[in-house]
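Removed: one protein chain of the complex. Kept in place: all other protein chains.
A and B label the chains in the order they appear, each numbered from 1.
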Amino acid sequence: MKQFQYIRPASQAAVLDAIAKSGSKIIAGGTNLVDLMKKGVMSPDKLVDINSLPLNTINTSPKGLHIGALVLNSVLSENSLVLDKHPLLSMALKAGASPQLRNMATVGGNMMQRTRCAYFYDTTMPCNKRTPGTGCGAMGGYNRMHAIFGSSPQCIAVHPSDMCVALAALGATVTIAGKKGERHIPFTEFHRLPGEHPEMDNHLATGEMILGVDIPDNNFAKNSYYLKVRDRQSYAFALVSVAAALDLRGGVIKEARLAMGGVAHKPWRLFDAEKFLAGKAPTEENFNKAAQLAMQSAKAYEYNAFKLKLAPATIAEALKHAGGLA
Amino acid sequence: MSDKKPIIPPNGEGISNGTRRDFIKQTTVLTAVAMAPGTVVKAASDHIDEQIAAVFEKMPLKMEVNGKLQNLSVEPRSTLLDILREQLDLTGTKKGCDHGQCGACTVHVDGHRVNSCLTLGVMVNGKKITTIEGLAKGDELHPMQEAFLKHDGFQCGYCTPGQIMSAVACIREGHANSEGEIREYMSGNICRCGAYPNIVNAIQEVKAGGQTV
């Protein structure tokens, strides 16, 4: 690992000053950043430790539930407000990483996680995300874990987070601070698709930082489910994961939320399937139809064609659990 | 797959060529030194700069390890794992992957289990660290250590310190209420010898025994 300067500012203003330069990176839990620095994939000149900032609260607000950027994944997964209002988020968090990593990883850091694509991680391989212009190693390579939605010829990597899939489904908002003040963007618009610029994972600009997320109140708590399919029962990234949430009233789906992990460069909301389910009965047949609708724009590569079958199967299965049919 | 020739791109985000001068330029604390650039350049070519730079590249680290205060000077890039093993000779904490993928390096920081391989030493300044060496009270083993012995919760023993630190935390966190829960909450610790059922048995016994862990 390259040497770097380490500072731990005491105020948000000082952090914003420190991250104004592109060579600076924020560190919170460090579970992904230190990993990438050891691999030489990221080599910042300066680490700005934000752990002195008061961003580790979880509280109800007029906007719903506010979660600070420094809240640990483990703490969040067990928080009584989360368990009560948004059990889907807790399930997703518990499906991710390991207890030790969740004790280190923060909400903001989880959002900033970079892809697990092997070509991104190996600095001797081509990767447009790591080194723009070198090509995509996964395209035409070993792409079993890769995207089936929203990829570009430049990048077919997927975002590895579970938490973000749940937050996308729950319609959270992200609060971002920069020198010009705060801004709020929908969670689904925080991460981006690779397009021509796969080196950019999200819409956080240089010099900006995440302050937290807000989840609006909803009626999904009783009928939500996070299903993660992976190569082993725990401590593995998703082949495909699905966050399913239903607002069930009087035997009818008033509103449905569906998001997938392991299939795209960002948490992938299934808007068409959601729309289809609204007003329908929670039946296996409807769930299967929704799952098929969700797959309309899917495209597979040499080693991930199985996801074209696994994804709809997982969507339907997650919906069955959410709807009380499984 | 095609027989396309591999492309070997230049390395990722500009790993610098690593001369002293680069570092000194970036390092604000060295402003005073930088005021005399001629001296620095001369020092760099003579390798004397290394000794100067080594001092400036290090940061103080105060932490309590197993009840003992440690006053250290470390590079910011040094992980807690390497500091424990290489500087403090506390080799009970193991390196199995160095990337948070196996759990062999699990220690407690302020009572919580973490992967010490992904923890920068400078980030635990002021904190209390407990490693496997700090678990027993003198000759009296911790109940979890006793249970691992009794239920043979290991073979080669290499993942064992991490397993035990994790197991203690598993009970403290309240995640040892069923066999299934223990398995899930112990899945961050890989055991290649395959002692998992024995580990689960050991944790269940300690949990059932109700001792303070």
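One rule holds in what follows: a residue touches a chain if its C-beta (ideal position, glycine included) is under 8 Å from a C-beta of that chain, and two chains touch if they have at least 3 such contacts.
Going forward, contacts and distances are computed from a predicted model.
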Matching the hidden chain's UniProt record against "Multicomponent Na+:H+ antiporter subunit D", "Polyketide biosynthesis acyl carrier protein", "YeeE/YedE family protein" or "Xanthine dehydrogenase family protein molybdopterin-binding subunit" returns "Xanthine dehydrogenase family protein molybdopterin-binding subunit"
Subunit B residues touching the chain left out here are 1-6, 8, 15, 17-20, 47, 50, 53-54, 57, 75, 77-78, 82, 85-86, 89-99, 101-102, 104, 131-133, 135-136, 141, 145, 148-161, 164, 179, 182-184, 186-202
Listed in rising order, the subunit A residues that touch the chain left out are 1-3, 38, 40, 116, 118-119, 122, 124-125, 137, 140-142, 144, 227, 229, 231-237, 239, 306, 309-310, 313-314, 316-317, 326
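Throughout what follows, only the chains that are shown with their structure count from here on.
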Touching subunit A in the complex, subunit B uses residues 1-2, 4, 7-16, 18, 23, 26-28, 57, 59, 75-77, 79, 98-100, 103, 106, 112-115, 118-120, 122-123, 166, 169-170, 173, 175, 183-185, 187-190
The residues of subunit A that touch subunit B in their complex are 1-6, 23, 27, 30-31, 34-35, 37-43, 45-47, 49, 51, 74, 94, 97-101, 103-104, 123-127, 130-131, 133-135, 140-141, 233-235, 302
